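Every protein chain of the complex appears in place save one, which is left out.
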Amino acid sequence: MTVSLLIFLPLLAALALVFIKNESAKYVALFFAVAELALSAYFITQYHPDASVQFAVDQAWIPQFGIYFSAGLDGINIIPVLLCTLMVPIIILTTFKHEYNTNSNIFYALILFMQSGMLVVFTALDAFLFYVGWEAALIPIYFISALWGGENRIKVTLKFFIYTFAGSLFMLAAIIYLYTQNPGKTFDIHELYGLLLTPKAQGWIFWAFFLAFAIKMPIFPFHTWQPDTYTESPSAGTMMLSGIMLKMGIFGVIRWLIPMAPQGFNEYYPYAITLSVVGIVYASIIAFRQKDGKRLVAYSSIAHVGLIAAAIFAWNVNGVQGAMIQMLNHAINVVGLFFVWDIISRKLNTRDLGQLGGIAKNSPWFAVSFLIITLGTVALPLTNGFIGEFLLLNGVYYYNIRLAVVAGTTIILGGVYMLRMYKSVMQGPTNDLTITFTDITGSERLVMVIICALIIVIGIYPQPILHLSEASVTNLIDLVNKKTGPIGAVSAIPAH
Amino acid sequence: MGVSELIIKAILVVVIFAISLVVAMYSTYAERKIAAFLQDRVGPNRAGPWGLLQPLADGGKMFMKEEIIPTRASGFLFIVGPALAIMTACIGSAVIPWGQKIVAGNTVIDLQVTDINVGILYIFGVVSLGVYGIMIGGWASNNKYSLLGAIRAASQNISYEISMGLSIIALLMVTGTLSLKEIAEQQHGWHWNVIYQPFGFLLFLVCAFAETNRSPFDLPECETELVGGYHTEYSSMKLGFYLFAEYINMFISSAVMATLYWGGYNYPGMDWVTAHVGPVIGPLIGTAVLFAKIFLFIFFFMWVRWTIPRFRYDQLMDLGWKALIPLAITNIVITGAWITIYDKFFK
Amino acid sequence: MNTLILISVLPILLLYLGLYKAKNALLPITITGLLVALGLGIAQWNAVAEPIYSGMMQFDRFAIAFSGVTILSTVLILMLSKDYFERISDHVAEYYAIILFALAGIIVMVSYHNLTMLFIGIEIMSVSLYILAGIKKNDFASNEAALKYFLMGAFSTGFLLFGITLIYGSVGSFDLDVIRDWALTHTSKTPDAMFYTGIMLMIVGLCFKVGAAPFHFWTPDVYEGAPTLITAFMSTVVKTAGFAAFLRLFSVCFTSISEVWVPTLMAITILTLCVGNITALYQHSFKRMLAFSSISHAGYMLFAIVALGANSGNSVFVYAIAYSVASIIAFAVLILVQQQSGNDNFESFNGLGKSNPFLALVLTIAMLSLAGIPLTAGFMGKFLMFSGAMAKMQIWMILIAVVNAIISIFYYFRVIVAMYFRSAERTELAIPGYFNVVLALSAIITLIVGIYPGFISNLI
Amino acid sequence: MESFFNTVKYVPLNHYIILSSILFCIGVIGVLTRRNAIVIFMSVELMLNAVNLLLTVFSVYRNDAAGQVFVFFIMALAAAEVAIGLAIIVMIYRNTSSIDTNVLNKLKW
């Protein structure tokens, strides 16, 4: 049993779906997604939470260039893999009430293809493989968004594509540079970790990787593609983008950016953190002014991701662990929020906050689940957001108290605009439009129940998840610190 | 090569030049006489005894005639055309060996203007240049007849140049050199190339007729169709140049044929003669023999002109392309095969 | 060697077939002949490659590999030619023959071991192409293309020849090995002005031939004016051959004095990339866009020569395959679309995704490959090029290349956008069987090379 | 006088190189500045002939036949190009039904 199973199952499913041209496509897709989830659950139960790589596969791919199909599970990627396999069936389930046009099988095939690409990204232990997965995940989402998106989709999605592709090309250049510097002439991650590069080269590599990941997450000021794309994409696409794909960026920072160029990181991380924090505040303020609910969620996502990034760049155990769990949480919450807006816009054909109100009155299921999701997003204790944001702020705090305070405002700001959103949608008087809103049923209700359950369960008992990654994270941080000395304002870390 | 030698060469050049002109002049006379003879007429007989001064009178007339350059002609090119024609005709003689070396005491006089190792190619080059004079003149006249004549001349010349080149190749395979001097030397005594290459000679002869625009290949100036052909608009000495060039060409090509195929200045028993008359007279006798051969060829040119009717243009092209080229190639193949077999088995 | 002989005899056979009105036999015989030639070439793969014919040619693996690519591409293109030439004129056999003559020149170009043969190969190819560019006798664009191509080709030949002459003047031989040895003893410490001038002039000449900026200005007009099928041939097979010849010369002879010519070539490379990409952005015609994109791809392939190394041959090989196959797809689809809509604007592709999903899919794969997206052959090509350049530490060059790759997305995606995301009323295109085979084959090659390049990427 | 003979007999290599270069440059300039297709083509031929001259000279000076063999190939090529070039130009004349070379002006780059 290796992770190649995990990677190729969705790919096979995607291929199979191309030929299933009737209504049953969505059921087949769901079946495969659930099977994939079961598979990953099996892996996680079998996983020993230490720093080693498990279920590894290491096949020669293009051996003359030192390229291997090398992948495996360890503490760094197990949570992203979990969230990827977990979210895809949920997202597929959210589409059940949608009527995507005749080619719905292609739609599901693209989603599963994308899942496969993302799993490659998460599990890859070979830089080349990583890059291939990175791009392979991009193509399907481009087509999903551009084929099934809204009015301005053509322009917006092309912008999105070019942004991300541009970033990734710089990353490719950095990867190739690492490869040429590697005396063993392989792309093996552990060999690349061991390289001794000049500080100048490390600086280049840092920025090249940073560009790729910052665009993907996105970090201010590389975020301009994001709100438009999130708004124009079909809901499932937005969920894939925000729920899973942006985690590729976060994951990349932890896995590739910092360990590959520790000295470059050591030199430039203050800029990175500053950008992240600026992004938090900026996105929060913009979010305030949004009338379009989906757009508001998009900006809130920038803010949350900014916090995760800031904590990672602070590079201590708390921050990175927080990032790990917050990746999962953010995925759950943001998928939930986008689903909420998907339901609203499908039923009422608008996303304008000003036109909504009073929906809670005749749709209790919807109201309760929306509330739970909102609370999870604003990080109320006992919801999943709390533990994540706590660890993150803790991590930033170790780096710099003032910055942590600024970043902490995000919780307050986030609370304000999220609750304001909830209020203007659900409460107050009903109007002609919202009176027609009917409560969620069937697959919608199922999705909501799952999401709410996840929010609460993780909020109450996050320990098993944190435990999965702890050893590897500690190990990785040590590895980097050994090369650079402790990162950042070490003196700020109080003695435990 | 020193200064003295160069002066000798210069004298030789002038002498040969003069001889060419004289031969050309009297060729015109000969042509008319021969035509008259063949047609049972008298021919020119007023100027001097038997009309011998006729060429001089003609020449004088050319000088005195009015010079006309049509208004619509391209003035410069109109003049350049005939000048080029006569020039190219005159320089061909430079590589022809007119005789053996004359040894007079310490001075050795080579009866050849210069012996270059690509003599045949030089001749070819000069011959190909010849068509420019006609082409330029015909085009510059801005007259439909002239243009047609010029284009015909060009087409005809280039077509026959191919077969001419091919027919020479068989000869080169026999001789193994491009130097005319050496070729002449190889034919010492009676070893004339025509014995080894009779067929090649015939081909070459036909091509020579075509290259000099002589009847039956005189389509470029055929009076019945094109008035005067390329020189319709010409008058005075410029017309004279064109006519003259044709006769000089005839002289040169006769010399070339004689040298390449008919032994040049060689004749059977020449060693014996030279041994008896000395190294000055001996070579001069050889030269006289060469000229005899040349005159024979010139006579042949004229004989043919007044015997055979003119070709039609399509017949002319068909002959050149569809008959002569394949025949020449066949000749090469046979020669090549024969020499190889001979060298392998009979040597 | 047998390959070359066969490919030289084949067109003569075709000409005579054409004389005796055996029109239906032309295409099958051509393709069979080419495949046999390919087989003959491959059969020599493991043979010891010595210079043959007094050191004129050397059929080493490099030669065989590039012969293989060019022959295969030609086969693919010829399969598209069913009924194509018949529409232009009656002299179909001649067109096939001329294409094959060009191919014979190309085989010489990739296997020369003496500058004489380089020259002869280039010229056999070029002269054939001058004719091919003008086969639409009544179309003024085609005429103009032929004349332009002819004049520029002849002009560039002049430079190439002058370069060769100067090198000959210095070295005293046309043999590549002798030139190499001579260059070894005349490095920058003991420079030789004539020799270096010769190299520069050869660069100019060769850059003309491969259409690198600033010597590219003829390319767009010629590519646009020539009949589409011929454009396909020119921009794939011919370009590949040009680079193979370029690379062969420089990798064999001039490695030891790379500091002399690398700066020049680097400037040319960068200029080529930028000019090709930026001008491609402003094109409204798909065909013209492909012409400019071919310029920019020339820029990428020049990378291999600038960063000359053991792997350069491989890089160009893979890149050439990727580029050729993708271009063939693009041109094939263009031919079909042109037949239907009568023009080659991007708008004529609108709605193709709905009416002809297969066509749209393969064209998408081709465009992704040209843009260098992973899992397509184009990515592997770019990857190899970048690795080669990176190994030589030319980082800023890579950056420029990366920027250009990003720009290229804009225009490659225009056609994808047109096909899928813009709708238009259109009837389904009828795709002849030959086209289907070619398209499917090309798409499969693109994907296979993209996913598992192992089996071709270290051939040479 | 003797020195004159010697110069003629042993023309220095440099003179040939300079002559060929000048011819070549004239050809290049002709191609770049002239507007008539035929004149451009003639300029190209001039370039080729400059090359031919130089090759022959090198060949003689180095006593190596290869250079002169190359000249043959260049001549063959020039012939082929003349053939094609003439054909193309004639084709254009026929299409524009004019022998006016100004038609080709639009081809100036």
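The letters A, B, C and D name the chains in turn, as written, and every chain counts its residues from 1.
Everything that follows uses one rule, which is that a contact is a pair of C-beta atoms (placed from the backbone, for glycine too) under 8 Å apart; a residue touches a chain by one contact, two chains touch by 3 or more.
One rule holds in what follows: contacts and distances are computed from a predicted model.
As stated in its UniProt record, the chain not included in the shown complex is "NADH-quinone oxidoreductase subunit A", which appears among "NADH-quinone oxidoreductase subunit A", "Branched-chain amino acid ABC transporter permease", "Multisubunit Na+/H+ antiporter, MnhG subunit" or "Binding-protein-dependent transport systems inner membrane component". For the omitted chain, the shown partners it touches in the full complex are B, C, D. Residue-wise, the contact with the chain that is not shown comes from B:Phe241, picked out of B:Tyr196, B:Phe209 or B:Phe241.
Across the entire complex, the residue among B:Leu111, B:Leu147, B:Leu180 or B:Met270 in touch with the chain not shown is B:Leu147. When you scan B:Leu77, B:Leu121, B:Leu202 or B:Ile285 for touch with the missing chain, the hit is B:Leu121. Residues of chain B that touch the chain left out of the display are 1, 6, 9-10, 12-14, 17, 62-73, 79, 82-83, 86-87, 90-91, 93-95, 113-118, 121-122, 139, 141-148, 151, 154-155, 158-159, 161-162, 165-166, 169-170, 172-173, 176-179, 182, 227, 232-233, 236-238, 241, 313-314, 317-318, 321-322, 325-326, 329, 332-333, 336-337, 339-340, 343-344. Within the complete assembly, residues 5, 8-11, 60, 72, 75-76, 78-80, 82-83, 86-87, 90, 93, 99 of chain D touch the chain that is not shown.
Counting the whole complex, the residues of chain C in touch with the unshown chain are 12, 15-16, 19.
Basically, only the chains that are shown with their structure count from here on.
A separation of 53 Å divides the Cα centre of chain B from that of chain C.
Chain centres here are Cα means. That of chain A falls 43 Å from that of chain C. Mean C-alpha position of chain C lies 28 Å from that of chain D.
Counting partner chains per residue, chain D has no residue touching two or more of them.
Contact of a single residue of chain C with at least two other chains is seen at no position.
Within the complex formed with chain C, the residues of chain D that make contact are 17, 20, 24, 27-28, 31, 37, 40-41, 44, 47-48, 50-51, 54-55, 58, 62, 64, 66-67, 69-70, 73-74, 77, 80-81, 84-85, 87-89, 91-92, 95-96, 104, 106-107, 109. Chain A meets chain C in the complex at residues 60-65, 128, 131-132, 134-136, 139, 143, 146-147, 153-154, 158, 161-162, 165-166, 169-170, 172-173, 176-177, 179-180, 204. For chain C in complex with chain D, the residues that touch the partner chain are 116, 119-120, 123, 127, 130-131, 134, 137-138, 140, 143-144, 146-148, 150-151, 154-155, 157-158, 161-162, 164-166, 168-169, 172-174, 194, 217-218.
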